[in-house]
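Shown next, in structure tokens, is the structure this report addresses.
Of the protein chains in this complex, all but one are displayed in their positions.
Then we have subunit A:
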Amino acid sequence: MSGDTTSERSGWRSAAEPSVERVRSGARPGDVSGLVEYTLRLGDDALILSQRLGEWITRAPQLEEDVALANIALDLLGQARSLLTYAGEAEGAGRDEDALAYWRDERDFRNVLLVERPNGDFAETMARQLWFTSYQYELYDRLRASADPTLAAVAAKAVKEVAYHRDHAAQWVLRLGDGTDESRRRMQGGLAAVAPYVDELFDPDGVTGGLGAVAVDPAALREPSERHVDGVLDRAGLERPPEPAHVARGGRRGLHTEVMGYLLAEMQHLHRSHEGASW
């Protein structure tokens, strides 16, 4: 019983109740700046994709899809809140989730370029969803065993949600790929459009390498993610697009594409104009 209580209490607590004492007491391998950086990457991926998916609300092809994409965006936003709160606590500079989401500028965001891509048509969004959910499912599945109890707790919760997101993407890719000539053409086009942005998901670097058992090696996620994507494409009668002529990367270092500034302007301006606004 006492063991249970301890493990429950090692979980994430909300911004209103910063668990600074746990951050101090946690025996954590690696230095804190690496942990902050890694947690920001996870949180920013979820936050920025949530913002993009939210743009579909009232514009999706069916009412049910409005609801589905909003629900998926909400799950991602919840994950982002947990992760950004924790990044702020680990950093110890007094920044909470709102400070990190609304008061950082473009160069300080650590998300991959894939998630900031404009939505394109519905097929392109589903191509992005198929790749990102396949990656994120494998990531969270392994992160459940992280040496960091807070990251492990966030991942154990989120992996169950992402299983639904991944299935949602797969169902649509199957339907579009195995649908009409037009839907197949669009789906194939969507896959080609996101292809240059896939590699960055699996880039290892000094941050992930330096964190040992706290982080998951992104390179190890490539094979299982590709296997899942290839399986879906096979069943959908779609082809894996040819190797892209160029590969885009840089998001993990804060080097974003032109669209990121517009995304942030929309996401941040209300809070910056009316700090703490809520409804």
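Keep this in mind: a residue touches a chain if its C-beta (ideal position, glycine included) is under 8 Å from a C-beta of that chain, and two chains touch if they have at least 3 such contacts; residues count from 1.
The criterion applied here is as follows: contacts and distances are computed from a predicted model.
Can you pick, from "Sigma-70 family RNA polymerase sigma factor", "Carbohydrate ABC transporter membrane protein 1 (CUT1 family)", "Ring-1,2-phenylacetyl-CoA epoxidase subunit PaaD" or "Phosphate transport system permease protein", the UniProt name of the chain not shown?
When "Sigma-70 family RNA polymerase sigma factor", "Carbohydrate ABC transporter membrane protein 1 (CUT1 family)", "Ring-1,2-phenylacetyl-CoA epoxidase subunit PaaD" or "Phosphate transport system permease protein" are compared with UniProt, the left-out chain turns out to be "Ring-1,2-phenylacetyl-CoA epoxidase subunit PaaD".
If I consider the whole complex, including the chain that's not displayed, which of A:Gln79, A:Gln188 or A:Ser225 touches that chain?
A:Gln79
Have a look at A:Asn71, A:Asn119, A:Ser183 or A:Gln268 and name the one touching the chain we're not showing.
A:Asn71
Given the contact definition stated above, which residue among A:Arg59, A:Arg107 or A:Lys160 touches the chain not shown here?
Of all options in A:Arg59, A:Arg107 or A:Lys160, contact with the hidden chain holds for A:Lys160.
Among A:Asp45, A:Asp141 or A:Glu200, which residue is in contact with the omitted chain in the full complex?
With A:Asp45, A:Asp141 or A:Glu200 as choices, the missing chain is touched by A:Asp141.
Tell me where the left-out chain touches subunit A, residue by residue.
Residues 5, 7-14, 16-17, 64, 67-68, 70-72, 74-79, 81-82, 141, 144, 149, 152-154, 156-161, 163-164, 167-168 of subunit A touch the chain absent from view.
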